[in-house]
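Here's the structure, in structure tokens; my notes come after.
For this depiction, one protein chain was excluded, whereas all remaining protein chains were kept in their positions.
Right after this comes chain A.
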């Protein structure tokens, strides 16, 4: 609660001085989130019905499908809400979104290794595909919208002080995915000997679950944000 209040305060105080962040209406936000979820569902559906594989049997390939399905949706959607529309064309936003994919994947890969992901050769593709998916959930939307503005990145990812409705859409799902992945790692050492306890299956489930929950939450925040803006306008 504290944090939200303070962030709203900053919104109101900085709103006049800063360049207005691209705002997004509730219905638009809903459509963006719904499309992302649909992309995810589509990837699972294709994997299940067309190739008859799933996350447990072929984690690497399924994760790759998810990444492929999400990649255009995320980049194309979020590039529409880029900052500084005057200086930055849509194509440029798409370009930096594409650039954000490998960078984000690398960061997530390194993070996974530091937290204990296996590094043997057989796990390498799985880790890479997982990092690719993580990158689409965390850094790619941000790189589309924010570009290379270090201050904004820092504000959103380090301080968790999103400013404006679109930043809620970036910030919350990214944090949700990371926290979900972190919790998803906990069942791994248990001796239940289930196939889904393998790296990175349970972590991917955690990621997706966290991502979905945070998307719903972000919608709530966007709703709240818009309402306060309306009140202010009145």
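The rule we apply is simple: contacts are C-beta pairs under 8 Å (C-beta built on N, C-alpha and C of every residue); 3 or more make two chains touch, one makes a residue touch a chain; residues count from 1.
We adopt the following convention: contacts and distances are computed from a predicted model.
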(message) Looking at what's absent rather than what's present, what does UniProt name the missing chain, "MIP18 family-like domain-containing protein", "GPI ethanolamine phosphate transferase 3", "Trafficking protein particle complex subunit 6B" or "MMS19 nucleotide excision repair protein"?
(response) "GPI ethanolamine phosphate transferase 3"
(request) Using the touch definition up top, pick the residue from A:30, A:123, A:182 or A:196 that touches the left-out chain. (result) A:182
(request) Check each of A:154, A:194 or A:227 against the chain that is not shown and name the one that touches it. (result) A:154
(request) Among A:124, A:190 or A:216, single out the residue that touches the unshown chain. (result) A:190
(message) On chain A, where is the contact patch with the chain that was removed from view?
(response) 2, 111, 113-116, 154, 157-159, 182, 185, 189-191
